Structures are given as C-alpha cells and as structure tokens.
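This report refers to the structure that appears directly beneath it.
Missing here is one protein chain; the remaining ones are kept as they sit in the complex.
Chain lettering (A, B and C) follows the sequence in which the chains are written, and residue indices restart at 1 in each chain.
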Amino acid sequence: MSRLASGGLIDRSLSHRFAFDGRLYNGHPGDTLASALLANGVRLFGRSFKYHRPRGVLSAGPEEPSALVELRGGARREPNTPATTIELYDGLEATSQNRFPSLGFDLLAVNNLLSPLLSAGFYYKTFMWPASWWEKVYEPLIRRAAGLGRAAGLPDPDHYDRAHLFCDVLVIGAGPAGLAAALAAGRRGARVVLCESDPLLGGRLLAETGEVDGMPGADWAAHAEAALRDCPSVTILRRTSVASVFDHGSYVAVQRVADHKPQPDPHEPRQREWRIVAKRAVLAAGGFERLAAFSGNDRPGVMLAGAVRTYLNRFAVAPGKSAVVLTGGGDGWRTVADLTRHGVPIAAIVDRRREISPEQHKLAAASGAWLHLGAKVTGTRGGPALWGVDIAGADGVPRFVSSDLLAVAGGWNPAVHLTSHLGGKPVWNEAACAFLPGALPPGMAVAGAAAGTFALSAVLAEGAAGGAAAAEAAGFSGPAPSVPQASDAAIAPTPIWIIDGGKQKAFVDLQHDVTLKDIALAHREGFVSVEHLKRYTTLGMATDQGKTGGVAGMAAMAALTGRGMAETGTTLHRPPFTPVAIGALAGHHRGKDFRPARLTPAHRWAAEQNASFVETGPWLRAQWFTQPGETDWLQSCMREVNAVRGSVGVCDVSTLGKIEIAGPDAGALLDFLYINTFSTLPVGRVRYGTMLREDGFVFDDGTTARLERDRWVMTTTTANAPRVLQHMEFVHQVLRPDWRVAFISVTDQWAQFAVAGPRAREVIAATLDPGENVSDAAFPFMACGSFTTLGGVTARLFRISFSGELAYEIGVPSAYGDALARRIMAAGAAFGITPYGLEALGTMRIEKGHPAGGELNGQTTAIDLGMGRMMATKKDFIGRAMAQRPALRDPQRPTLAGIRPLRPQDRLRAGAHLLAKDAPSTIAHDAGWVTSVAFSPSLGHWIGLAMLTNGPARHGEIVRADDPVRGGSVLVEVVPPCFVDPEGARLRG
Amino acid sequence: MGYSFLSLVREALRGQTGWRPAWRDAAPKPAYDAIVVGGGGHGLATGYYLAKEHGLTNIAVLEKSYIGGGNTGRNTTIIRSNYLLPGNERMYEKSMQLWEGLEQDLNYNAMVSQRGVLNLYHSDAQRDVYARRGNAMRLHGVDAALLNETGVRKLYPWLDFDNARFPIRGGLLQRRGGTARHDAVAWGFAHGADRLGVDIVQNCEVTGFRISGGAVQGVETTRGYIAAPKIGLAVAGSTSRVAALAGLRLPIESHVLQAFVSEGVKPLVDGVLTFGAGHFYVSQSDKGGLVFGGDIDGYNSYAQRGSMPVVEDVMESGMAIMPAIGRLRVLRQWGGLVDMSMDGSPIIDRTPIDGLYLNAGWCYGGFKATPGSGWCFAHTMARDEPHFINSALRLDRFATGAVLDERGAGPTPNLH
Amino acid sequence: MAELSAFTKVKSVAATHGSTTAMPIEPRSVVSITAWRGAAPALADAAQVTFGLTLPQPGRWIEHNGLAAIWAGPGHWWLQRDGRSELLAELAPLAPHAGLIDMSDARAVLRLSGPAARDILMGLLPLDLHPRSFTPGCAASTLAAHMGVHVRQLDDAPTYDLSCLRSYAGSLWRALELASAGPLRLPAA
Partner (left out) sequence: MRIPCPHCGERGNDEFVYLGAAALTRPAADAPAEAWHSYVYLRDNPAGLHSELWQHTHGCRRWLVVARDTRTHAVFSATDAAV
C-alpha cells in the first residue's frame, strides 16, 4: 500500500470497494480510479495503441494519454476513459483494454518487436499486393488490432439533458485565477457562471502546498467557494467542462451529473449539455505539464512531476517507493520538496542545469537524494513497471539508480485550447517557452497559467483583474477588486523538450506510440509542415490530442528543420476541449423523441377506427383502417377505394398546408405566386393552381379558395407547407413589400375532412346544421362557402375533389375536429360511410392522374406535368422567365403518362425505368421512369404514372418497365394519365 | 525507391534511413506547359493524369498551403458511384473504376476499402426514389442492391429498428462503395505525379491572372509570376475567390460542412451507413474512430468551422439510428469549405477565357470523384474539350437549363 | 358542442412538479392582426380608441379588460381572450388598417406556474428567462425541442404561458416532461 498516513482531500472514514480487471480493491471518497489504484500499488494500467507497450499513469487529469480503461459494463461500458478523471464510487468496475489475453501478457506486444517495420506511415507503403487482399486480409487484421477499448454495442440506457444559461461573465476553470475572477465579477453583481471540470474547486491549489491569504491553498479555495455562494448572481457548475467555443459568445459545457455514481438516480440525467451564452468570458483553464522526450520515457512509473505532487498532496498517495526527479528548472524542485515532506525517499535528482539556487541545494540535502547537475536521463529499466533509471552525469559518466518513480518536470503548456476554437493561432513566446494564446475569440480574456502566468501571486492578480474587467465590459463597474495574496517567487520556465542519447524509444505521443525516430522519418520523407507531420505520424491525434507530448513533437521537427518554434508553429486545437459523449450532445432527441410528431385533431378518432399511422415528415397520418378479417394493407386499401367509388368515404386531410390570406392585394400576390390567374376568381369559388420556383421548375400545387372579397385560403401539399409559407413571406417582404396583404398558416386552426363518393352530398347535408343548402345548384363544383355544423360551429366547405368523385372538404376549428369526424360518420352511417387513409387517397389520385409526390419531385416542369397551357402569358410570375430556358422546353423531356401492365396480373413498381420494348438494358436507352403505382380496384389491375420521354405522343405504345433492383421487368402500355372517368362526370354529379 | 513490403523490410533493417521525400518540394519554374491551381486531391490527380495519360510533364501543381490540407484532408472519406442522373453517374463510376486499381497504379496504399455503402430508407416513397436510382445505376452497369428491413438487419442488427421515430424499412446498398484514406489519396497522387516529373509547389498562392486577348497567359503567385498557356482551377471552396481574380462570377457559394471523429474503438461499424430521415453518415476508420458528419451549416462561410445547431443535429441523428454510440466520445470536430454549386453537381469545363479551365462545384461529395475528376479534367485541359464522361458537367448548363439537380432542390445551394 | 383538448394524449390535463403546475388553457379566442405597411400607427390608434388597448412594444404583451395583445412581429399582434367569442367580428373596426385572421384553434397553450417553472423552462427554451431580462409582460417566440414555441410571462410566481402549434401539443408536453425529469437544482436566481 502506498497510501500516506495522513493528509489529502479524501474521506478516510468511508471506504469504496471497486474492481479493476476483476480484482477487488479499496479506496476512499475523493479518490480517482487512478489514485486509488496507485494507492493499492497498481502500476500497469493499459497498453499503447500500436506497439502494445505496457503503460501506467502519467498525469492526474484529463490530459492522460496512457491510463485509459473501460469503465462499467454491459450497456454502460465506456471505453477509453482516463482513470485519472474517474471519480471513485462504491462498486466501480473497470477493465483494462487493447490487450489479449490479459493486461500482463498481451500477444500483440509482439508489435513492439516488429516496431522497426511499423514505422510512421508504414501502411502507406505496403499491403498493396495482391490487390484483392486489402479488404479480405490486411484490413480486417489492421482493424482488429486498432482501436483501443470496446464500445458497448448496446443502446445507451441513460438519458441526457440539455439546458440553457445566459450570463454576463463565464469563468472557465476554478483554479486560483478562475476563483479570483469569479469573485471579482460576482461581487460587482454580474451574472457569473463558473465552470469547473473537476468535482472540487481549486485547480492546482488542491495539488500544491502554496498559501493564499495566509491559509493553505485548498482551504482558501473552500473559502472562495463559500464567498461565491454568497453572491446571488453567481452560478457554480462543478464537474462541468467547457467543451467548445462558438461564434458570438456561445459556449457548450458538459456537466457530468451522475458519472460519479454506478448509474444515475431514477429520472436523473447522466450528463447535461449546457448551452451557455456569455457576454464575456475569462479563460482560466490552467496548464498541462509536458512530457519531455527521452529514451524510455513511457515506462509505467514515469510520471509528470506536477502529477506526483497532486497524488501526494490531494490524494495522499505516494506514487512510488523511491523516486528520481528529472527537471530543467525550479518546478521539479517543488516535487522534491513535497516528496521529502511526505517521506518518500528520493534516489536521485537530475537537473539539466549546472547551477541551482542555495535553497535547492538545501532541499536536495534534506531529501538525501543523489544530486546530478547538468545531467540527463538516458534510459529507464523495468518490465511492466519501472525499477531503475539510467543517468548520464555532466561528466558523461553513466550511472544507474534503482527507483520505481521517475518524476519529470518538462515545463508547462498553457491550456490555450479554447482560444483556438474560432481559429486563433497560439503564438510562440520565447520568454514563457510556450505557445500562448494568439487572437482571442471576441469577448474572451485569459488569466493565470492559461495565459502563461505561473507565479501564484500573479495568477491571483491576473484572475481578479480579468474578472473585474469582464464585469466592467458587461456593464458592471465597481471598485478595484481585492486581490488575494500569495507570496511566491516566480519560477523561470526552463523547459526540457528532448533529451538525446539513450537507445530506447523516446516518445512524443504515448498513446499513439509516436517517437522521435518517427519525427525524423517524417522529416526525411518531406512531411515537414506540422500539419503533415501530425497526419503522417498521427502525433497528437489520440484521445488526449497531444496535451502532454504534442509540443515536444513540434520542437523535434523545429530542431530538424532548423526553423525554430515560432516559425514551426503548432497544429490547430479543435473542439471539444476533452472528448465528449455523443449522447450528451444529442440530449433527449433519440428514439421516439428524435423529432416531435404532429397529430391531427382527429387522431384519437382515427386510432379508434383501427388506423395504421405512417410518418409523413413531422406528421403521423392514417394510412389505412384495418377491418376484422383483413390480413394485408392492400385488402384494406381496396375496400376503402371501393367504398368511396361505390358509396361514400371520409378522409382526414388536416395535414395539408392551409394558408389564409387577407387584404386587398391578395389577388395580386396569388397571381404572382401561381402560373395561372387568381385575381379574377369570384368570391365563393375555388381554383387549382401550380407554383414554380424561380428557376422554372414546379414547386407546389393546390387549390385556393376566395372566401370573401379580401379573404382567401390556399392549400399546399403536406410536405411543402412550411416552405410555401416561407416563400410567400420572401415574396411579400423582400420583393413586394408595398402590397397590402397579410397571411398566416392556418393548418393547425382547421380540422379538415374530405367526404367523397356518390353519396357525399347527402352526408354533407346531414353533417351540416339543419337548413343549410348544398344542392348542386346552390353549391356547384369548385364552390366554397361558410356554413355551420355541430350546432352553430363555423364550417368552411369546399367542393373540390382529389378522388374524382363527387366530393367536399369540410373544415371546422380544430377543437371540433374530433366531434366533426364522429358527426360525419353518424351522418354517413346509412350509406356505410368508410374512413379511408393515405393509401386509398393515393390510389384514387393515381386513377385520376393527378400529379403528387412522385411527380412533384422538384425536377419536373409544368409542361412535363401536362400543365403547360396553364401558364399565363400576360403576367409576371415567379419562375416565368427561367421556365423559358431551352432545356426546360425540350420536347424530348420526360412527360407525364399513364401506364398499365400488358398482362393484367403483372405488378408495377415505382422506381422502375422505362425502355423501348426491345431496347437493351443500358442507360443509353433509358426513356423515363415510373413515378407512382397503385392497384386499381376500379380497373382490377395495377396502374401507374410515369415520366416518359415524349410521353403524350406515345399513348398506345408498349414499353418495358425494368426494375433490376427488385428483379423484374414488365411490359406496359402507355396510356393517358387519367384512368377513371376522364370526362369528370362523377365529380360534377 | 518504390514502396513495397520488401523495401519496408530493407529499411527496417537500417533504421528507416534510406527513404527519400514522398514527393519533391519543388520550387516554381518561370514557365510551364500547364499549371493546376490547388494541391488537393483533384489538383494532384489532374497533374498525375496530365502526365500519365497525356504526356504533359512540364507542368506544376500550385498549392497555397500544404498539399491535401483542404477538403481532401477533412472529409468523411466516403466513396461511391450511386448517382441518379447519367451526367453524373458516368463520371462517378469512372472514378470508382480508377479507385479500384489506384494503389497499384500510384505505388501508394490509399487504403481504398470497398466495404459497402448503405443508404437507409424509412418510407415507401423513399424506397421508390432509391429504387429509381438503383435501377439507373444498374442500367449503367453499376452494382446496386435494394434491401428490405430483413436485409438491413442481417448487416447491422444493432440499428434502432423498433423504437425509432422514423423506422428503418430498408436500404440501397452499393457493395463496391466504401472509404479511402483521405490524406493518402493526396500524398499518393503527389507521389505518383512527382515520379512522372510533375512539380508540386507548396506555399505558393495564386494571387492573380495575366489575361490578354481573351486568353490566359500565366498566374501571379506569392512566389512570383509563372507563365503557362493552360491553367486549371481545382481550388474547391476557394473557387469563387480565385475565379474572381480572372473576372469570373460563378454559380457557386462556399459553405461550411463539419465532420467529426470519435475516440478509437474496436470494430463496430463495418461499412458506410447513411440515415435517410435526417442528416447523418458514418463509417469507422481503420484506426478505429467513427468518422461521421451531417448537413452543411447552411450559410456562406470561409471560416472552416461550424456552429452548434448542426453539431447537435448530427449527434441526434446518430443516436436516432445507433443508440449504442451514446457513450462513445467525440474526439474532434472540424469544418471544410465546400463549393456548393447551384444544382448540387460539379463543373468540369472550359471557361469563357481561353486556356482557363474550371473544376469546381463538388459540394460535399467530391472526394469520391478525386481520380475521375482528375482524369476528366486532365483530358479537358489537354484536349481543350470535355471528354464524353464529363460532357454534362458544363458551366453553361444553368443558362440553358440542362441542370443536374439530383435532389430536385432548385437553385439554392443551402438546400442541397 | 364537443370540444376536444389539444392535449388528448395527456392522461391528466394538469400535472404538478412539487408545487409547480402545468395545465392547458383552452378554449381561447385569438386573432392574428397584421398592419398594412405604414399603417401600424393608425392601427395602434384604432386599438386605443376602440378597445382602450395600447398595442405592446416588441417582445411585450399587455392586457386590458380581459383582452390581451401579444406582440408577434413588427406590425403584427395576436389579440386574445379566454373562452370562445366572436372576436374576429368584434375586431372589425381594425380591419381598415390590417389583415385579421382567426387563429383561436391554431395553437395549444400550457400554463406553467410555480417555483420550478423557470428552471424547467431553462431546460427547454434558448431564452434568457432570468428576472433581470424576462419579466411579467415579456413575450417571445423561439425554437425548442425542434418545435416553434411562444412564451409569455404572466407573474412572478413565476407563471408562463407556453404555446406551440396545436398539432405539436403532445410533443410539447413530452418535451416538458423530459425537461422537468431531472430538476436542474440550480441555486434560486
């Protein structure tokens, strides 16, 4: 056990039992999985991506490249989870990944032996012969070897929430800089949101021993948190990581609401996506310590020096029994001090400098360590765990020290990531030896280590100033903020990037196994731009996105090209800051909740009639109504069609778009929208119209009724309703703003039913309140008018027909839709009135040759659809000019035609292509396609509509309908598109 | 040195020190017989085929940044030839055939992987539209299969069939479709072109054209003036900007399309899947990451990054068909500048300026066209007339009305 | 006259979440009024003179004698009264200046009231509902859970009327259900 006897922010009074690779361990609340396993002496956590090298814990935060595990099991299995970010809970289960058969003995570790072969980009140079082996042999092998953890493969059982926050100042990170910023802004009354990815506020204060305002840093953080809770305008979001920055002050943060539990409480989301809109932001995200590249730097037991302090101070864990500290400057000496204070023996201190300060000499003496100045580490020894370090002294003499912990202080990378999400490029700063934020997202300021400020006193001052300035900019002025005090000397950054010498691999990307040799190879092969370097070697493309190793890789390339860091630059940081669960970004919108559904006012009635509903865009529509004894939809559909043609049926047509238009210029607007003329339509009449897009192709069609002199109601197809309204708003607001006309969608205002069939008039008469006159004389074909039904409820009645029968559409305010459906049914009971659905509706419109979805597909012209003569010549209308283009008037264009199978028993299928009867099945002979088909109960065989080259001229011709994807070819006769009652006698009846 | 397993072994034995650059980092010469502007896949492929098919080797490909850094390096790598309209289908199928022998041709493994592209459908109407497309493909001699729900279940049993808002009813499958390794395509064409003597000039931005007597004479660049009697533009999202330097105004808007990659996991998605009731397509890279995307953001942009609503839409759509990916994490998201043409189809043609050629309008689908587009463009440039294969991809089709509007969406690039 | 609630899918029409309640508000009489270009001042005068109603400014709503006027866009208001009445006819004096269209049944309205109301709506609406920026008298249209919705605040309880197209009523209810499932547990504003 390497749990320290005292200290740390863990609750020793409670114990959590957990399992790693099936073995049981104990830890405490406050632990991470990493700290708890380290406390239990576990060193080996995982295997690397390519060479399957044994890996331990490098860091203590989200930057972890090595200690990735599969967390939980079953449907909740979460691959690639950094053990350093997993809060320990009782019953936690985790498994190591990317190894077979076990973590200790992994067969693919053979890759390590093959590594000379598996150099960067090796796969681009081989696996090319024989060509057919790629999909069959090579790729399956590569795919199985690649990847890290295993996805659950089962639907995620948890749910995810989404919520919105607006604030004056968003503070990202609650280290000393962030806390000071939030306090300064919050005390001025600004609405502050403080996001911290850790469960605790404090940042490095929790990990270091420095004091603020005379108290230990962690205590000050707790005080600061209490003070923030006293500010009513401050919202603190813990376990919440700001993942991405978007334009205009939009941020996305993800809160891990229940990840620290085995599973969420009932109704509790697992995670919540916060969409935050902030007037200002202070980025106080701290920094990530760098891993220097040196021989053998990946052995479990090699750890960032700052992480060593975190384990000692925050988690009360000694991550080793005996340590070597490798540093380039002052930062590593803090680790020396803390190790000593916690009684962990230090075997050696390797400082790259030849001279150190008197205090450091004192620290070295106190630690009892062997001090090597001007020295370097040339290798590490051990198997799955470190047991010794090779050192070359300033004199070049090799030395060996036994040790199971190598703490590396490589310098710090400011966490500039979020400053780059809008494209800002970090700039190299020689003094800070780091890339610092470049152009910032508008409204964002940076404070603390993220800005390259490392001394605690300066960090606090910068945070307070940043918070105050942000509040000021958001309109909250006040006195200068009080700055928490810390007395620490600034530490000059003296980074170590690359330590040459040594024979082992020196890694710059621990997870993807990218070494200095790979960088050299990339350089040799011309992949010298950092972006090529990244893509060729995959440096920085792993789950940690190169947070610890990336810059060392750039430094290696800079050294090879001699171009220097500033010119070499760095690759772009992209969202998210740390990987984010896909579920969290999807929120509730999955399964049936993927998109909302629109139900018609008579939905319940239809359901009672045993309707089968079908998704049509957002709507659910009744497709057919199954009656007892019917075993397939075609039976139901045929019964419904026969009922309509034989007697009477009723169909809910509420989903059709309805747009009510009022105003003296409504007629002018309609004339401009439709290819035909409407302004001349008398009150009380309905007209069919077709609209084009401005490019001359058909956009939509439908009827428009003139209810009063200045009141019209237009119908659109269900699918296009929203776009037609938008189009009309464009035309009115942008093209014709002077017209006195107003219109809104009234689709939801009116429940509307078609009543169709020879008995329709009787049914309508019985549906309306007594005394209403709907005789043919009073209410002829294409009439419209206002009536009452249900005892005084206003009803709009239209005598229009899609089915080709005597038909009416009757509309009432939606609240009465259900009642009206029942009233119609009662009124029609004597005639055996039959509810009919979308299929029957479709069948009857095909029998009548009315174009709809399959024909109005955005690729057809009015001429194609046989409506060329409707185009008025004396007025301007949308699409008029472009419809004149030669290719739109080409007589060879496919035009609307009917088809029927030569052999009556043959089935037709939409999507089949039409070819001349004996033409070979090649595209050169393609003459069109079948757009819609139906089995016509009226005719007793299948019928279809088609777009056929020169269609109207070919009536009577036999052509072939080829449908290879469904394995059929049928001979059909080309006929006029209208199959039933072409003279229209029935609908005028 | 050629690339092969043997050369790799030989190099392994001597520490990989014998390799030379995959392509020379050429400095621009004062004049060339032809210049291709844009070092993306299309430009590099054009250079390669100009040399290979037409014997033009005194030519250069000019790239303003690093090659393959445009859309070629940021796309979701789906390759397929499942188009409806003949004017498109023959070009995409030519491309597919070139993909099929590409590695051996280039001596570079571009990881062309024909694991199948499955477009899911969710309604009878959608099935019929897919059937029409599948039948058109078959008439072209291209493979296409229409699967019903059972057929889809066999391939992807873990899709959400039962609890979905838009249930999966089947799919259109092109088995020869799949993916290719995006970067390797650029590098492979560069490697192949370089071996034929083509100069690949990086960090060389075209900033102007010299035109006289209605004919192009050469280009101004950040590395000086370069003369050439034939200049081809293959600059994707930058097309309008570059064409404007020659005084052309085009039926193109530049939009941002985002893409995403998840953390790497063991094999989960075998082929390519697309959602028919939303905007989502996904495949798994050989490295293990799910590579996926959705719709364009829908506004003009040159920023190479997108906005949040589309991110959410993509994730929601992904969860709608694959609820098992909820706990997988998005590792990185990025954007590319897609050159949306006004009918959604590309342009490979001459321009009103003699000697100036245009390759553009690839929208979000030009990666799959890379070899075919390069092949056609090389032909068009070398012969000064389009090949039959790209004869419908004309610039004047908007004026004549012979548009190639696969989806019937009309002249609004944001609606494609 | 058998009217059916827009929320037929909802088992009980009122639901409570602690002391926070949600219930449908129906029936109502609503008329959409759009002033002709340039006629908004004349319309406002007419509304003032005839109904004593001051048409509200952008983003606001107002009530006078049980008649509410809700801003819906420039020159565009919804005039509304609880219960069924012949509102369209009653508003005829405004017709010279504007287009009037009945929309009484076009939208479904839920009234959400109580201490958790704001937090629940934070989960749904991309609007700043903080009392510093959204108060009784405020109204806004927006997009929530892929539906167009309208919200107006009635009092400091706080009480909100939340509406959507009537056909979406069931989905709106579902969205609220989801939004209130994991109460946000934020410190009270």
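To be clear about the criterion, contacts are C-beta pairs under 8 Å (C-beta built on N, C-alpha and C of every residue); 3 or more make two chains touch, one makes a residue touch a chain.
Here the structure is a predicted model, which means the values were calculated and not measured.
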Displayed chains contacting the withheld chain: A, B, C
Hidden-chain contact residue, picked from the options A:876, A:918 or A:983: A:876
Touching the absent chain when the full complex is considered, from C:6, C:31, C:72 or C:162: C:72
Hidden-chain contact residue, picked from the options C:59, C:96, C:115 or C:131: C:59
Positions on chain C where the hidden chain makes contact: 37, 58-59, 72-74, 76, 126, 140-143, 148
Hidden partner interface residues of chain A, rising order: 246-250, 275, 277, 422-423, 442, 694-695, 726, 729-730, 733-735, 737, 876, 880-882, 884-885
Missing-chain contacts mapped onto chain B: 240-241, 244, 249-254, 298-303, 307-309, 342, 398-399, 411-414
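Note that only the chains that are shown with their structure count from here on.
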Winner on C-beta contact pairs when A-B is weighed against A-C: A-B
Chain A and chain B: spacing of chain centres that average the CA atoms, whole Å: 23
Mean-CA-position distance for chain C and chain A (Å): 31
Multi-chain contact residues (two or more partners), chain C: none
Touching residues on chain A, where the partner in the complex is chain B: 49, 75-80, 116-117, 119, 122-129, 131, 134-135, 139, 142-144, 146-156, 158, 160, 162, 244, 246-247, 250, 252, 275, 421-423, 517, 521, 524-529, 531-532, 535-536, 538, 541-543, 545, 574-576, 579-583, 585-587, 589-595, 597, 614-616, 693-697, 699, 853-854, 857-859, 882, 885-888, 909-913, 921-923, 925-926, 929-930, 932, 962-966
Residue numbers on chain A that touch chain C, as the complex places them: 159, 161-166, 191, 229, 232, 235, 257, 267-269, 272, 275, 277, 588-589, 593, 595-601, 603-604, 619, 660-663, 737-738, 740-750, 790-793, 813-819
Touching residues (chain side chain C, partner chain A) in the complex: 1-6, 8-9, 26-27, 32, 34, 36-37, 98-107, 122-123, 125-128, 130, 132-133, 145-147, 165-172, 174-175, 178-179, 181-182, 184, 186-187, 189
